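Below is the structure I would like to discuss, written out as structure tokens.
Left out: one protein chain. Kept in place: all the others.
The letters A and B name the chains in turn, as written, and every chain counts its residues from 1.
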Amino acid sequence: MAITFRRLLWAAALTCVVAPGLAVAQPIKVGIVGPFSGPFAHYGTLFKAGAEAYIESQGGKLAGRPIELIYRDTGGPNPGQTKSLVQELIVKDKVDYLGGFVFTPNAFAAAPLAQQSQTPMVVFNAATSAITDKSEYIIRTSYTLWQVTVPLAQWAAKNNIRKVVTAVTDYGPGIDAETAWKSEFTKQGGTVVESIRMPIATTDFAPFIQRIKASGAQAVYTFLPGGPPNLGFVKAYNDNGLAKAGIQFLGTAETDEFDLQKFGDAALGLTTAFHYSGAHDSPANRKFVEALKKKDPNAVANYASVGAWDGMVVIHRMIEATGGTRDGLKAVAAARTLQWESPRGPVRIDPKTRHIVQNVYLRKVEKIGGQLVNKEVQNFGPQVDFGLDK
Amino acid sequence: MNTAPRVAPPWRLPAIVAAAGIAAWFALPDQLGLLTRLFTTALLVLSLDLVVGVAGLATLGQAALFGTGAYAAGIFALRVMPDPLVGLAIGVAAGACVALASGAFLLRYRGFTLLMLTVAVAQILYSLASKARDWTGGDDGLSGFSPGPLLGRFAFDLEGRTAALYALTVLVLGLYVARRVVDSPFGLAVRGIHENRARMAALGTPVFTRLLAMYTLSGALAGAAGALSAQTNAIVGLDSLGFAVSAEALVMLVLGGVGRLSGAVIGAAVFTWLHHTAASINPYHWLFVIGGALMVVVLMPPAKVWAWLKSRKAAS
Partner (left out) sequence: MAVLANLLVDGLAYGMVLFVIAVGLSITLGLMRFVNLAHGAFAMIGGYVTALLAREALWNFWLALTAALVLTGLLGALLEALVLRHLYRRSELEQVLFTIGLAFFLIATTNALAGPQVQLIPLPPELAGSVDLGFRTLPAQRLLVLGAGLLVAAGAAYTVTRTRFGVWLRAAVDHPDAASALGIPIRRVQCASFAAGAALAGLGGVLGAELMPLEPYYALKYLVLVLVVVAVGGMGSIAGSLVAAVALGLVETASKYFASQWGSLFFFAAMALLLAWRPNGLLKR
């Protein structure tokens, strides 16, 4: 009841205001939930850099209102703690919007709270398709495995690759990736000769590389969570002679700009399909990279920082649409119709799934100016979230 | 190590905790989620105190019992019925059963071997839960359920008022049960086994049976904590069975004081509060704080510091 009374007060106050310059300077509060400590802390740092860089690029205010970003640390996948943090953000800090979310169980934990409190929740990263189904207030600006895998499978089939072995990390997004690949690749007439699941704690990938070699496939489709496993797998791929044996590497997020330079020349030529490359050639991307570097010189332009940037774009538009008031339904309704030029290319929000529809690119790792980059060699065009759009 | 039978009435500690809990409930209406988490964690640490403090068995596998209770309650709520009290009973039963089954194997060992075996049991359960995606949701977590109204009347609200009082009540009850058991002849026998196993055996005490009984009780309380966690969060993550839960519970217990039951509540409260505050300031440097605190507490145990302060006061 208090909420409705407050809303009436706000509405009254705003109607009394004549000149826009007299608008109240109450900051809009956005709670950003992510890992700021532990092995995934770089996600948190990149979210912070991306979000704050966007706000600064808009002159420090969004829709004329100052923004207060409240950061909360979830550590790793920790749904119990996430729920408690989000609850506090909603009840105590009274945030208008929620953002962030790297891990699926954390997003699942927050969903009922977003629903109950009618708080729009913008997911900057967590990539399991089912997340946006958990609440009608969830909007996602990252990607899903289905979204980036389906076009890759189609490309592989068109390029005479008939036999593929999948090797994914044994957890939600990995299994999504495997299912997506199998479904699309077999639809295109290819065969998945073996499906390898790699435990999430794996550090020694040599046995899996041997299995890939023994499978007789022409290519390996892989998905790994970011960080040390990616590094370990790519190194094992090269060191154990897979590259030499001519088994093509087909991946998605494995050549993430965050760790890319560490691969060294071993990464040259690796083929991936993904929605964002730091080397994307567009004015919007150049603006993004510049703003990011200005905000935090150590920040890397990758899918995490661009996810945060675009997440803030959505929040910006939602603030505009609601006139700065707290109206979850109106905000989400407005978000469903959004389209804009993102650093990754032209994007829009799918009104049905509330997930971002974006171009997926085929990239190969190349060395340009002494730095390794993901060079976009083909544009698959706009892709929806096939995981939900069946 | 205080070995004399306690003369304090068994309801004193639970009453103090109940009063403090209710006061906190009134004082912090915006942070009831944190409070609920604190109560649930305190119950887990209490269960650990029974094993580590009273029975003297060092374990790093308490998460096995906590997680079992959590998943049991969660699966029950998802597939059978959402009534929280029945779910709580299921969690208690599940925790106790796993404790009984694993204890029958584990308690034959001692010292470092026992410690490592508890880790093994917990990790095996973790692997099984991770594999059984259809039942547990795997690493996505078990979600899609929400607890029904407590006693048919009190719904679980967004602010967490019902959840906090529910967790507090279960904690207080758990404390009372623990207090009664520890002060009973059975509890005394277990303490005796901790002090000197050979002597107790020579006295004719069935050592193994006593330890197993205490371990099972501990499992019941840990299962209750797990069920509370599942119900108040409406989600169960694989991390409930993880090593970090066991290790953190042990750290909290040591910080608060081992063996006195009140230490469990104090340690849980201090750790949770510290973590919450330090994490909002700077999450990574939290490790400095907790690492330093642990080292200080071991080098200068609170009990000794307290005694030293008392002796200084008496001397002056």
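Simple rule for what comes next: contacts are C-beta pairs under 8 Å (C-beta built on N, C-alpha and C of every residue); 3 or more make two chains touch, one makes a residue touch a chain.
Small disclaimer: the values here were computed from a predicted structure and weren't measured.
Asks: Among A:F208, A:F223 or A:F288, exactly one should touch the missing chain; which is it?
Replies: Going through A:F208, A:F223 or A:F288 one by one, A:F208 is the residue touching the chain not shown.
Asks: Thinking of the whole complex, not just what is shown, which of B:W273, B:F288 or B:W308 touches the missing chain?
Replies: Here the residue in touch with the unshown chain is B:F288.
Asks: Kindly state which of the options B:I124, B:L158, B:V177 or B:V270 is in contact with the chain not pictured.
Replies: The one listed residue touching the chain not shown is B:I124.
Asks: Taking the full complex into account, what residues of chain B touch the chain not shown?
Replies: 52, 58, 105, 108-109, 111-113, 115-117, 119-121, 123-124, 127-128, 130-131, 243, 247, 250-251, 254, 258, 284-285, 287-288, 290-295, 297-299
Asks: Which residues does chain A use to touch the chain missing from this display?
Replies: Touch with the absent chain occurs at residues 38-39, 41-42, 170, 196-204, 206-208, 210-211, 213-214, 227-228, 231-232, 235-236, 239-241, 244, 258-259, 262.
Going forward, only the chains that are shown with their structure count from here on.
Asks: Just the number, please: Cα centre separation of chain A and chain B in whole Å.
Replies: Computed value for the inter-centroid distance: 36 Å.
Asks: Okay, in this complex, where on chain B does chain A touch?
Replies: 30-34, 36-37, 130, 133, 138-141, 143, 146, 158-160, 229, 233-240, 279-280, 283-284, 286-287
Asks: With touch defined as at the start, can you tell me which chain A residues reach chain B in the complex?
Replies: Residues 36-37, 41, 44, 72-73, 75-81, 83-85, 87-88, 90-92, 104-105, 108-109, 111-113, 116-117, 128, 130, 134, 170-172, 175, 200 of chain A touch chain B in their complex.
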